[in-house]
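Heads up, one of the protein chains got dropped from this complex, but the rest are sitting where they should.
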Amino acid sequence: MARKISMKQAINEALDQEMTRDPLVIMMGEDIVGGAGGNGEMDAWGGVLGVTKGLYAKHGDRLLDTPLSESAYIGAAIGAAACGMRPVAELMFIDFMGVCFDQIYNQAAKFRYMFGGKAETPVVIRAMVGAGFRAAAQHSQMLTPLFTHIPGLKVVCPSTPYDTKGLLIQSIRDNDPVIFCEHKNLYGFEGEVPEASYTIPFGEAAIVREGKSVSIVTYGLMVHRALEAAAALAKEGIEAEIVDLRTLSPLDIDTVIESVEKTGHLVCVDEANPRCSIAADISAQVVQAAFKALRGPIQMVTAPHTPVPFSPVLEDLYIPSVAQIGAAVRRALAGGSH
Amino acid sequence: MPTIGLIANPVSARDIRRIIANASNLQIADRVNIVMRVLTAAHSLGVERVLVMPDNGGIRALLQRHLSRGHSQHQKWPVVEYLDMEPTSTVEDTFQAARLMHAAGVAAIVVLGGDGTHRAVVRECRSIPIAGLSTGTNNAFPEMRESTITGMAVALYATGRLSAAQALAPNKLLDVSINEGAQRDIALVDAVISTDRYIGARALWKPEALSAAYLTFADPQAIGLSAIGGLLQPVGRRDPGGLAVQLGHHPQPAALRLLAPIAPGMVRPVAIAHWQAMPADQPFAVLQQGGVVALDGERELAFDAGDRVQITLRENAFPTVDVARCMQIAACEGLLRLPSTP
Partner (left out) sequence: MAGNPFPLDKPALLEAYRRMRTIREFEERLHVDFSRGDIPGFVHLYAGEEAAGVGIIGQLGDGDRIASTHRGHGHCIAKGVDPMAMMKEIYGKKGGSCGGKGGSMHIADLSKGMMGANGILGAGAPLACGAALAAKYRKKGEIAVTFVGDGASNQGTFLESLNLAAVWNLPVIFVVENNGYAESTSRDYGVAVDSYVDRAAGFGLPGVTVDGTDFFAVHEAAGEIIQRARTGGGPALLECKMVRFHGHFEGDAQTYRASGELDDIRANHDCLKKFAAAVTGAGVVGADELASIDRAVLDLIELAVVQAKAAPLPTAADLTTDVYVSY
């Protein structure tokens, strides 16, 4: 019986094991150690939510607290990667991408291509994503579509501690720039995780529930909402198959198509806003590649086209709910009406 | 209309001594503040027009931003006119500005800069009194003084409330001549012979490359190469004569070594072979064959073996505004008292 740890602990363990294995792995971010320059405890925070606590004691000055200047230090991580280091930089909240996006999408993403295949930029940028913390509009977004859109970036968003550890280790060993999205509302979620080091390849979705009535394709926190919805639907005789994408770029569209060919119905669930979302992307790809397999219209369940509201009652309406997923499945099976 | 000149050097205190020593960097914004203080203080004592050297180093641009905000209840200043010249961002600008101010007959020139800037002004304009404000690296020549007071003292002189006898002080300088005047220049504080034979980044700070120093005055409280004299045998600004120091490198053996603050924060041993008083009007021949003459801390004149370099000290060579004496007299004679009703 493997031990159970939280997603937060899985992240910490992956970082620790990789830093132990490879001296080129360094980390930087705001407060990832915490206490720098002050008079109290060093490693006071170990990250704003304690994810990196304890790493400083083991790896010392390979963890760098940064000043409050994302474009400088994210850019520095990218520059160091281009010069042979393997940095893991933390962008505390993915919402902060605006102040450093150029370094990510115009620099890191494009070096290899622009420089004719002669650059390698093995940088990992970890960032918290997602709503449900009552952190309001600027600290709660699911911006995965923006990064997925950019050629040259890889985008990872695990839903379980097991996937988190394996995908993070894979990300660090990968030689391309990776945006590693950690859902803040899953940090405490526990699951079985082997103690040894292991990797999970990119571009491999996971079937977390088998079924033959409908394919629910999703990622991140929504995987768990989908599982809850599936449990309720099972009582109605609807057996949902749930495909956890795990990596959005590269995308395992083949597993999605295989599932749709089996079930004939597709519901895409995405915590991102609806326009140009992952849900829209999957839907279009499936229509183009597997139209004949579809026995009814695709349904997309996403957040609304609004910023994330603060008031808990509103935020709870913002995040796609179990009920909304269930309703979408029934609509899909009923040919799309009501 | 009482008119004064103002020459503010944007590139003093910008050289390599910021890197190899801990020399200060006086920001452009602060230099402009200094200029504004001179302007407003001078205006309050009746100076109505100031001729200013234009520059492309940032002072004019920022000064214009300040002046274009217009007078307020707290601040008024004289009419500011820029000289009709095209800045080249070299010492030529200072030479040109001094010539133009001389031609325009300004009563006095306020100078913001280091030793080199003041030297450049005096070189082209010996007769007009200058009031120096140190914004350079060494500042052996100009005083560390609050610019408001300098503005006031200069205004008192420029408006005639103080006479020349009251306001001005005589100063020494060094005449430097190569090959009987084929090249001529001056120094206000020191002419130092360096064995380095190229001008490069100009600043001089390596004691092993120095062979002689000729000083108009030697103040033990100054930094820079004149400190070598100041800590051997001090000579005041108003004392007769100066000091000639032969530095000890082969072939001349060192008689002693002296710790001297040759650059900001840099106290270094300097080998001394020999020193003697330097009376006025007596030419001293430079022994070194081939090198550079640094004038007031900056490499300026290259010379080859066979060139004859002569340094001659002159007394009473140019006037400066003696700000301390001006303010003392102003206080004692009640020059700043106003009637009780306006």
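First chain written, first letter: the chains are A and B, and each begins at residue 1.
Operating definition for what follows: a contact is a pair of C-beta atoms (placed from the backbone, for glycine too) under 8 Å apart; a residue touches a chain by one contact, two chains touch by 3 or more.
Remember, predicted model here, so these are calculated numbers, not experimental data.
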Per the whole complex, from A:Gln9, A:Thr52 or A:Thr66 the residue touching the absent chain is A:Thr66
Per the whole complex, from A:Ile11, A:Val33 or A:Ala77 the residue touching the absent chain is A:Ala77
Contact with the hidden chain, among B:Arg145, B:Arg197 or B:Arg237, goes to B:Arg197
Note that chain B touches the chain not displayed via residues 10-11, 14-16, 18-20, 22, 25, 27-29, 56-58, 61-62, 65, 89-90, 196-202, 290, 302, 304-305
Those residues of chain A that touch the unshown chain are 26, 64, 66-67, 69, 71-85, 87, 99, 102-103, 106-107, 110-120, 151-152, 154, 174-176, 203, 250
